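Take a look at the structure below.
Note that one protein chain of the assembly has been removed; the remaining protein chains are unaltered in position.
Chains here go by letter, A and B, matching the order in which they are written, and residues are numbered from 1 within each.
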């Protein structure tokens, strides 16, 4: 992909974002993009190629927002980021003149997305890419559910350190109130809320409001994924304890 | 290596191609290079440092072709790519003035290939690198073998998704004919030919003509390496079935 891009635009500045995701894991890609894209300069072209349906009938899209352009398969991988952006234009990538001469059925990253991105970086307008689309595939975002005095969330992403990042954010914590907050995992496990990883002793679990803006379950100096058996979908429940937390 | 290159040529544009190969796996490096090099801009200097013999008597070479320059240990890792190129000049890297002051016995990538590549990128002619060579080490390419009505190929490379890529290409398929084609693996296993990965249900095996131009054995949403126990050298046999394939 980088060779193709530089062949068309030698001045392109290409940055790798995430190559450690599980192959074909659309939700992990969507989360990774959602929490990172806004740290890139205005005008960045975000190209995402988590594409298990490559070669099938899934569309390929270019979506222009107020600040960025997003390119990828229309499988939802772009949707969590796009939910935070003002969308200006959606196009289906169909102008084959912008593709490599031979398009394989297994690697559209190289054959379609890379040359289209290079052309965009050189100033070609979005309308040259193909016909407009009215929408695009959106992944369901799992909203935390209130039940009595508790708020039931879930793990949505495991990062490369083994931290289990949830769908619970600062607003979720506020919803539970100003008193102490308990964090319960499955099998009766719980962990204290902490301001940072080392707020608990080495090897102990802690829930931290992390750099993505979401509460994450971590082990100080270890992997919550391995030690606690956490995976996407695992329940994480917030409850009001009435008393202040100690491990701040 | 990148530090050394940028110290000599701050304007060099350095791209990583493949760091996930098994250490010392010359054939994996040769395949990876063969299927990727031509997607880079004309004039690219391809530096390959899969070099288990570093420090021994193996030569180091620079090979200029009509479109590119290739640098690496003379252990065959460059040869599958070079088989597709028009070779103009072969030099042995012996001009120590172009090396780092101290050359280690274990990392010629940093001490020899990087500074030589940087010098080449600044326009030094190939003849300055060392004496001409008449040839270079060539790896044997396993040609598929015809036996009666079948064509016997083998796995030559496992990619990072666990797809098992074979030495069978579009011409091999044509050789078997226009009727249906059966793909047989060892232990009586077989898999359908498909146009793309999702041509079969999730978790099922499929043979796809992949982005490298070769037939690959894949599992839709999984790893053929793990699920089918495939490794380089494993047999993959094409046979004429007489009937059209269904899973197109």
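Note that in this section a contact is a pair of C-beta atoms (placed from the backbone, for glycine too) under 8 Å apart; a residue touches a chain by one contact, two chains touch by 3 or more.
Values in this document were obtained by computation on a predicted structure and should not be read as measured data.
Contact with the chain not shown here comes from a single listed residue; of B:24, B:201 or B:229, that residue is B:24. Interface note: of B:4, B:47 or B:181, the residue touching the hidden chain in the full complex is B:4. Interface note: of A:10, A:177, A:201 or A:221, the residue touching the hidden chain in the full complex is A:221. As for the chain not pictured, it touches chain B at residues 2-4, 6-7, 10, 14, 23-24, 52-56, 104-107, 110-111. Listed for chain A, the residues touching the missing chain in the whole complex are 13, 15, 36, 39-42, 44, 160-162, 195-199, 208-211, 216, 220-221, 223.
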